[in-house]
Every structure is written in C-alpha cells, then in structure tokens.
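Complex shown without one protein chain; remaining protein chains in place.
Residue numbering begins at 1 within each chain, and the chains themselves are lettered A and B in the order written.
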Amino acid sequence: MQFFFEVLIGGLLSGVMYSFVALGFVMIYKASGVFNFAQGAMVFFAALTFVGFQEMGAPFWLALILAFGAMVLLGIATERIVLRPLVNQPHITLFMATIGLTFFVEGLAQGIWGSTVRGLDLGIQDEPIEWIMDKAGILVSSFDLFAAGVAAALVTLLALFFQYTRVGRALRAVADDHQAALSIGIPLQNIWRIVWAVAGFVALVAGLLWGARNGVQFALTFTALKALPVLILGGFTSVPGAIVGGLIIGSTEKLAEVYLGGYVGGGIDSWFPYVMALAFLLIRPEGLFGEKHIDRV
Amino acid sequence: MLYREAGQFKTSYAADQQIFPIRQDRIAIGLILVVAALVVPMVASEYWIKAILIPFLIFSLAALGLNILTGYAGQLSLGSAAFMAVGAFAAYNFMGRIEGMPVLLAFVGGGLSAAAVGILFGLPSLRIKGFYLAVATLAAQFFIVWALTKFGWFSMDSSSGVITAQEIQILGYRFDTPISLYLLVLTIVAVMALAAKNMVRSSVGRAWMAVRDMDVAAEVIGIRIMHTKLLAFAISSFYCGVAGALYAYAYLGTVEPEGFNLDLSFKILFMIIIGGVGSIMGSFLGAAFIVLLPIFLDVLIQDFLTGLLPPSISSNLQLMVFGGLIIFFLIVEPHGLARLWQIGKEKLRLWPFPH
C-alpha cells in the first residue's frame, strides 16, 4: 500500500508538469480559439534560451528576465506573422499553422543554442523529504513538491490576473465572443499579444522545471505532447480542467506503467494517456469542465 | 503545340466527364508516364533512382492516402506513419508465414490490414471532430509503434522489432535491381493514383467532400455519415498501408517500428499542405517538394554557403524551413502547389494574349 501511494504521489506530481504545458494551451485557446500545438516547442525554446543565457555568464535572475523577454518577442512575432494573416480561417488551418510553428521554433531554438543536452540547476534538491519518509514511510521528492508549489502559485496568480485586472477582464470578454468584444472597443490584437506573452511566461516556468528535472533536450517536446490528452480530459477552455487533467493523466500513466506495464513488456506510458483520452472522448466529448457545444441547423 | 481547348467541343456528358477533359492534359499525362517508365530508367543514375525517385513515389502514395482522409473527407490525422507501419509489418508477416505467398498479394494484405486498423481508430471520428480527432489519431501513432516494438510476434521475433524485407519475386522474375524496383513501384503508384482519381470524381468522393464541407447538410441529403467517414479511413489507411509495405520492400529493405514515428506522420501531413489539400496532383507535387527540399538545402549549405554556416545547422535549418513553408503556404496559398499549378495552366490557356 505504501508503494501504491508512492507511485500515486509521484504520478500526481509529474502530472503537475503536464498541467503547466496544458495551461499555456488553454489560455491561448480561450482568447483566440487557436489550438496551439507549438506550446511544447515553446517550453523547449524557453528552457534552452534560459540555459543559453546562463552559459553566457548571466546570473539566474538576468537569464530569467532575458528568457522571458525572448518569449514575449516570440509571442508578439507569432501573433503578427502567423495569426493575424490567418484571422477567420478555419480552426483546422490555424492548428496546422501551429504545427508549422512547432517545427520552426524547434529549429530556431537549436539553431541558436545548439543541439547538445544540457543540465539545468535551480538549486533545489531532487531528494526524498526525510520528514515524510519518517512519518508515513513514503518517498516524496522535495523537487516535486516545489514544482507543485510553483504550480499552485502560478494558477493563483493567473486567476487573480484574469479576475481583477483590466486586461484580464478584456480577455475574458474576448474569450466569450470575439465579435462582441471588438464591437465594444477591445483591441483584439493587443489582447492576443498579451495572451501569447503570458503563455510564453507559463512555458518558461514549465521549461525551467522540466529542464531541471530531465535536462534540457529535444525529448522535452515529446513529453510536452502529453499535454494534449490532458486538454481532452480537462476541456480546452478550463484552467481548473488543465490542472485536474494533468493530475489524472500523470497519476494514471504511472500507475498503469507500474501495475499493468509488467504484463505487456513495459513502456506503456508512451501511449497510455492518449488511449485514455480517446476512451474518455467517447464518453464525454466536451471534457470534464468544457462547455457543451450544440450544432444548430 | 499550344495549350488550347479551342475547337474541342464536348458533345456528350460522357466526353465532359472524362478523367482529363482537355486533350493536351491527356497527352501530357501520357507523356509523363512514358518518360517515367522508359526514359528515366535509361538516363537516371542509381543514386537518383534509389534515393530520390523511389521514395518520392512511395511518399506520393502515402500522401495520396492522407489526402483522401484529410483533404477530401476532412478528417485530420496525425497517424499516417503508423498505418504505413501496419502495412509494412503485415506484408512481412504474410510473406514470412505463408509459404509461396505472392508478393503483390502480400502488399494487398498489408493494405487491408492497415485498412482494418484504420477503421478501428476511425471510430472516434463518429463523435469527435477537428483537433480532438487529431489527438485521437496520435493515440494510434504511439500505440501502434509501441505494439510493433513490444510484441515479437509482429516482427516474427527478430531483435527489437527490426524487419528485413524478403526478396520480391513476381512470376519468377526477381526484383533486385533499383530499376526493376522503381518500375514496380511506379506501376503500383500509377494504378492506385488512377483509382483514387476515379473515386474522388464519383459519388463516393462527393460524399466525402460533402461530409467535409458541411456534415449536417450531408446527412439530411441522405449521406450515411458513419459509413462515409469509416470508408474514408479504410481507403486512406489502405493507401498508407501499401505505401508502408513498399517503403520496407522497395526502399529501405530493413526497417524498425521507430522508423514510422511521429516525424514521418508530420512529413506526410506537410506534403499535402504544401502540395495541395484535396488534390491528387498535389499529393505528388508535395511529395516531390518534401523529398527534394532537404537535398537542396544540403547542397546549398555545403557548396554555396561553405564556411558561413556550420554543417550541423543543416538539420535545424531544415526544421525551420519546413515550419516556415507550412505557415507560408497556409497564409498565401492554402491550396498549395496544386493550386499554383492550376493558375499556371489557366494563364497558359490565355498566353500569349492575356486580355
């Protein structure tokens, strides 16, 4: 039973990582209806940029600020070059454009900073916390706990931002109805730029945590793909959905790997989240927290 | 001879419904086939045949398959490579397990197996659309590659799922030279492209497009949505499956499941975006483009920009150019090269008096 909880907690905490990537998706989708396949590439780009600046001798805070600046630039450039010319195109066209963007950003990141695998040190120990070890006999990594804390802080921050700032209110209006928001004078393109910048910030946070955990490498983009089943579970438009979905995917994939993987040769976490999302889609296509959509004739 | 249709009056609906209603087009297609079948084997070097023409034809077939599903029936798939893998591994099993199995029949078997798997993974399309479906096809991509790697049965217990294609023999003739393989692939691809063209101009093709353009209206007209979508999945996967079998038998020879990874799926998707979504011709143009582009970039970097850029940048530059081109085409010409080709033809019809 202790082992079960260890796996469960490990899974939940790694699920937090998926939630980070999913959060970025949700924000962009809410504000502009764009399903941003490139969110994973943005995570990779952010982590690589941060490490790159650090290698050039920048201290932590400076590297953080520079990397954030790079993400903002990337977001603005994306809005200007990719999204604006594609306004009012079918969603699927925009989706394919973000697949193109994924390749471009991945190539750009490695083109600038090189393709070698790098470590990233945030100065947080990835070791079991002794206190919990003593009390409950369960191994919980301090790093995972830190990541969970950051996630909680980030979600709170975003919630406050959306709820109480002028930009946040405008953003929610845009998410509800583009045309109506435009007609009352909300500058749509500014909003999109801000959203992409915020999504870039979320990607940066995700990139730092992921990078510190697994090293900054190309494989990061594949792991980030797991945010897609998270979105299906949580619904494309729901911030709590992204968090809960991430936790569910993270924990079930670990549990499945540990308890079922042995029977079929292991490695099932490569597809388990997708198949689970697929099964879930058939039961509840709009996701856990998504809004039901009715076709009108 | 000018590109003109003046004087070609159609006096019957049969004449108007020919596959290529303009005489010059018929001649051009005939010429291309003759050149491809007779002239190319005489003049092309072994490198060109093995490294460019054969993969070009095979990718065209896979792109054709994806185009049927995505371009005509409007169902986005990110799992084409997985269906190619099913085709390759099924053909390998048919060949290996059944004594005296004719290789062409094994290819068909590979295609049919892929079609069956395609229907299975197409089932969710009855309830979900758009990017939901795209994510669902990712499940197919990852699951199939995993299953082929993990279960030795599929690769007849070779180490880590690598299969080595058996020799191809048809009616006692051995296809072991690049030219013979090229001609075999060319024949299969030409026949299947013709079949695809026929389907998309018949009622099955119209049903696909109707579902793509407006599914509610399509249903009210009497189109059975489920049947139509699943048929698109089946036929598309069949094409991808045969392409996968050829990929293993006529191109690589030895291939592992990882060879059919997500990257390959994206490559095929890029072919139809750049070549032309919803166009048979576009599948070929896109495949040619994607096969030639990396070679072109390599030459560019090595011969013309020597020293300016480190050679290691080539693969990253490729990613950027691919990505950039996708965005460029989606913005500037969403119907891809096929549309540019068509515009070119329209211009040619009027040339040299454009007014």
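Heads up, the rule we're going with is that a contact is a pair of C-beta atoms (placed from the backbone, for glycine too) under 8 Å apart; a residue touches a chain by one contact, two chains touch by 3 or more.
What we mean here is this: contacts and distances are computed from a predicted model.
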- Not-shown chain resolves in UniProt (candidates "Amino acid/amide ABC transporter ATP-binding protein 1 (HAAT family)", "Urease accessory protein UreG", "Succinate dehydrogenase" or "PadR family transcriptional regulator") to "Amino acid/amide ABC transporter ATP-binding protein 1 (HAAT family)"
- Query: From the list B:G278, B:G323 or B:G336, which touches the chain that is not on show?
  - Reply: B:G278
- Query: Of the listed residues B:M156, B:A195 or B:I343, which contacts the missing chain in the full complex?
  - Reply: B:A195
- Query: Looking at B:A37, B:A51, B:V162 or B:M209, which residue reaches the missing chain?
  - Reply: B:M209
- Those residues of chain B which, in the complete complex, touch the missing chain: 13-14, 17, 19, 195-196, 198-199, 201-207, 209-210, 212-214, 216-225, 231, 235, 278
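One rule holds for everything that comes next: only the chains that are shown with their structure count from here on.
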- Message: Just the number, please: Cα centre separation of chain A and chain B in whole Å.
- Response: 33
- Note on the structure: Listed in rising order, chain B residues that touch chain A in their complex are 76, 124, 127-128, 130-132, 134-136, 138-139, 142-143, 146, 149-151, 216, 220, 262, 266, 269-270, 273, 312-313, 315-327, 330-331, 334
- Would you mind writing out the residues of chain A in touch with chain B in their complex? 35, 81-82, 85-86, 89, 91-93, 95-97, 99-108, 110-111, 114-115, 222, 225, 228-229, 231-232, 264-268, 270-271, 274-275, 277-278, 281-282, 285, 295, 297
